[in-house]
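This report refers to the structure that appears directly beneath it.
Every protein chain but one is kept in place in this view of the complex.
So, chain A:
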């Protein structure tokens, strides 16, 4: 029985790949073929769906918009989370435990709850339909997560490291950037990965906070799907392209993910 245990993950991965295969297959079919009936693989291969996306600015700008605000969000989230996580792991201060739990509660706020007030708030501060606006809004759930992950990593670094550095005459900023950050760099990688991931996949806020200038690709898909009738091939091609950035990122951090969770306080 032990020798058959590899079957379980294998079947699971096959199950995971099935819908992805179907999406990829559909993206190479013509709309006529899709609506014409069932076929397991494209009878006539077409690259038209991809050609439309790469030549029409309203499509490919969606990708650029998404990548801009996701990157901004990752930088901002990890940037503000680093000192906070350091404080939570190193100092005791008034209300620290409550603060930590309060931060986590923001991860529990359904975006549907906040969608409407968010639009009004971001209109009021004139950040509606800007990349930085979406990036800031996504901080609602990414900053608590980044603090959580980084705090776990920092807790694993012995205090002696800090103390030795101070004895050696390091100032705090120099210690933090030269010694501390390199020590926890896999933690920074894991935190950045999760911020990227949750900002990339979130749509409700990104969609309601944008109109034209910063509209994410995933939202353009839904709009096109309804206005141009049922262009399933185009939709599938756009879907396939949204998987690629995530796949690239995950390939680079593959060795850190398991380790990150194991080391972190998570």
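Note that in this section contacts are C-beta pairs under 8 Å (C-beta built on N, C-alpha and C of every residue); 3 or more make two chains touch, one makes a residue touch a chain; residues count from 1.
The rule is simple: contacts and distances are computed from a predicted model.
The chain not displayed here is annotated in its UniProt record as "Sugar ABC transporter permease", chosen from "Na+/H+ antiporter subunit E", "Sugar ABC transporter permease", "NAD(P)/FAD-dependent oxidoreductase" or "Nitrite reductase large subunit".
The chain not shown here is touched by just one of A:51, A:75, A:116 or A:213, and that residue is A:116.
Annotation for chain A: contacts to the undisplayed chain at residues 5-9, 12-13, 15-23, 26, 34-35, 37-38, 40, 76, 80-81, 83-84, 86-94, 96, 99, 103, 105-118, 120-121, 136-137, 139-140, 143-144, 147, 159, 197, 200-204, 216-219, 221-222, 225, 232, 235-236, 239, 242-243, 245-247, 249-251, 254-255, 257-262, 265-266.
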